[in-house]
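Yeah, one chain of the complex is gone here, protein chain that is, but the others are all in their spots.
Naming follows writing order (A and B), and every chain is counted from residue 1.
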Amino acid sequence: MSALARLGQRARVRPVRWISALGLETLLGGGAVLLFVLVALAAPLLAPYDPHAFSGQPLERPSAAHPLGTNDAGQDILSELIYGTRISLAVGLGAALGTVALGLLVGAVAGYAGGPVDTLLMRLVDVMLTLPRLPLLILLAAFLGSGLTQTIAIISLLFWPVTARVIRAQVQSQRQRGYVRMARNFGAGPGYVLRRHILPAVAPLIAFGLVAAAGRAVAMEAGLAFLGLGDPTAKSWGLMMRFALNLPGLLLTDRWLWWLVPPGLCITALILALTYLGMGLEVRLQPRLRRR
Amino acid sequence: MSEAFLSVHDLHVHFPKGPAAVRAVDGVSFDLAAGGALAIVGETGSGKTSIGRALLGLHPPGSTWGSIRLAGRELAGLSEEAWRPLRWRRIAMAVQSAGTAFDPVYRIGEQIAEPLREHLGLPSEVAAARVDMLAERVGLEPRHLRAYPHQLSGGEKQRAMLAMALSCEPEVLIVDEPTSGQDVLSRARLIDLLRQVRDEKGLSLILISHDLAAAAQVAERVAVLYAGKLVEVGAARRVLESPRHPYTWGLLNAYPNMTTARDLRGIRGHSPDPSDPPSGCRFHPRCTQAVDLCRQAEPSLVQVGGRLLACHLGGLQTLLQARDLRKAFSSNGQGERVTAVRGASLEVYEGEVVALVGETGSGKTTLGRLLVGLLEADGGHVVFEGQDLAAVDGRSRKALRRRIQFVAQDPFDAISPRLTVAEIVREPLDVQKVGTAAERVEKAHRCLRAVGLEPGPTFLSRRAHELSGGQLQRVAIARALVLDPKLIVADEPVSMLDASEQAKVINLLKEIQNERGMGLLLVSHDLALVRKVADRILVMRQGEIVEGGPANRVVTRAEHPYTSALLQAAPALDWEVGQV
Partner (left out) sequence: MKSRISAYVVTLWIVLTLNFLLPRLLPGDPLSALLDPESSDYVFDAQVRAALEAYYGLDQPLLAQYGAYLKGIVTGDLGRSIQLNQPVGELIAAHLPWTLLLTGTALTLASLLGLLVGSQAAWKRGSTTDRLLTAASVVAGNAPVYFMGTMLLILLGAELGWLPLAGGRTPFASYSSPLAAAADVLAHLVMPALTLTLSLLGIQFLLVRNNMVGVLGEDFMLVARAKGLRQARLKWNHALRNALLPFVAHLAAHASLAITGAVFIETLFQYPGMGRLIFEAVGARDYPVIQGVFLAVALIVLTANLLADWLNTRLDPRLAEEVGR
């Protein structure tokens, strides 16, 4: 992510300046996201067991061997939690990329071409925005089957319209600029203009769009898993919650504390981290956009 | 004299913004008589809108202090609740941006009636009747009242804004930038309306604007604001016709209007940063007559000849003053004396361009030389920067020589054919023994660049006959600049050049003059030419100055028949006129 890359670069320059330049939200959010990423990458090192392995008795209480106890199949909950990070991030990133790629494609073409092409594409966007999100998601998930790839594809298909709109607006405004018209005067074709002039202007939007889409994707994936529409073999946080709730009488014991709450907290934390990162980026990117 | 109706004393408005505060208004005092009309003029960022808002107590608490007395009652420091009953009823304001002054979801008529119903508590029918009356007064029709803000034009909204401001019959009406952004017709109508409003008894008017013409037409007194402080206050017409403060003078020069044919001149330098204003007099970095004192201490607003001025030097300086000059020549040894100049008097002020026009033989060239000291007068005095030229001794005279310089008509005559360009330009410095040799070279090069000539080695070694007329005249000007004079007298500087060169050299002189704040006395026969650069025109005939005044006045409303004749005969690109 460009924001993180910038963070890395600036770390070598005066520290206090870039703290205020990036903003508290960006730092906290970005930092938390980074933490999750590290956990996901280092999962084999951090998790005490393989989450699929039956490492203990079913429904054990927390102990030294199993800090969060075990689930109803005897698998370690903490390991499930740690590996769950991978699923959430994978889907989050994958869907974010998909959303932005589709949104970029449609938005850039619509914004640049204008005329009937633009009208047609924007009609499509409007229709997609009016459709109720989750029911459509459920419909597609039901028919397409469950699997991580499908989940990523479905989420991308549903979220690209918003990104497309934003990108189209920016492409349109850039197209009016003097230097773009000059380039066309020199004989430049649309490919050159898009690549050289418009894309750099759109880049900050892409960065922000990725973060926003990732947040929504993580929420959606967890939700689908919770409903049982996700990949049953992928140990995602949402799935953990679903299995927990499936246990009869769960609420009457205190098992919910270590089985239900941790994945819920993790989902919330990751979404919040992405949201704050997005908020911080939005504020910092906008004035620069206006200055152009 | 009765106490002023509205009396503002030492008003400050500071907005905190990070470590520094924006000092929008920094110690402003003025009075407004009952029924009077005052215009506060200044540019963007001068603080004028902040003054208006302070008079309604609209600034955040803690940002305003000073005294605001309305009919004897102190208003500064009142709480929000104490302000509320006073607002609109005693003081009302028509704000700057009429376009966004109205709530977009309510009709205009409703919004005008709102203070009547809510603030005065009038029943709806009474309020509605009053609104109809107000609408008629400002020239709005019933359909405007029924409309929503976005359906009205800018001018209509301005008038609606005015109607709304007058609704509770305030004692003081503040109008903030009513004419900005409007087309000329709307503007004219609005000014008429303001004058009508002004004439109503019981209403005192404060007009806040950067539109000087509007200020002159609507207000009887004007206060000029710069960087949060007042610099000149006086009768509107007089201040705007003959300003005494360097800033007011600069402002008028920069104001586009139909009466001045002369090109616009900006004020050099930049507007000050309101959170970090210059030390001492705030205008001093841009003032051409600033001295050390101006940098050190802030001038206070004092009475100077019927106005209030804030200037350590008492306003624009008179650079040159000539009284009753006389000069006669004996022609060809026959004893017959020809009087070239008979009793001429004139002034040149700081930063001014004065043109001396007349036919050949009118005596203008002689007068020019008299002023510089190239010729000795038979009678009268020339006073330059307070010193009588005739009375100075040798030493002082030499120093004086540096301050006044002369540019002659024929450069080939005024410049030695034997010297190189480098030597020509350096000559005055060598004579006056200014600085080291290296410094003189550097100065010469700077002045050459200032006239648009690049001091390369080839050029510097050229001699007079290798240059064109225009180039050589520029060299002559560079030579005149090298001693940093305060006044340049130029005698027909461009009459021997082609038209295109003429334009360039004249513009160059003007530019340098403006940049350095020099006075320029331009002697010329070409009325059409000097019209483009002169602030004042003096017309000379047979040794006497028959007419003198602001350039636009002389050109459009000449008083002396001779001047009219000259104007008639001046070259015009209209083939119908001037059938001589």
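Basically, a contact is a pair of C-beta atoms (placed from the backbone, for glycine too) under 8 Å apart; a residue touches a chain by one contact, two chains touch by 3 or more.
Because the structure is predicted, anything quoted here is derived from the model rather than measured.
Check A:109, A:171, A:241 or A:277 against the missing chain and you find that the one touching it is A:241. Residue A:268 is the one among A:119, A:233 or A:268 that touches the chain not shown. One of A:73, A:117, A:131 or A:283 touches the chain omitted from the figure, and that residue is A:131.
Although one chain is not drawn, the whole complex shows that of B:10, B:74, B:118 or B:324 it is B:118 that touches it. For the chain left out of this panel, the touching residue among A:41, A:65, A:120 or A:142 is A:142. Listed for chain B, the residues touching the missing chain in the whole complex are 56, 58, 84-89, 92-93, 95, 97, 100-105, 114-115, 118-119, 148, 150-151, 164.
Although one chain is not drawn, its touching partners on chain A can still be listed: residues 126-127, 130-136, 138-145, 215, 219, 222-223, 226-229, 241, 245, 251-252, 256, 260-261, 264-265, 267-268, 271-272, 275-276.
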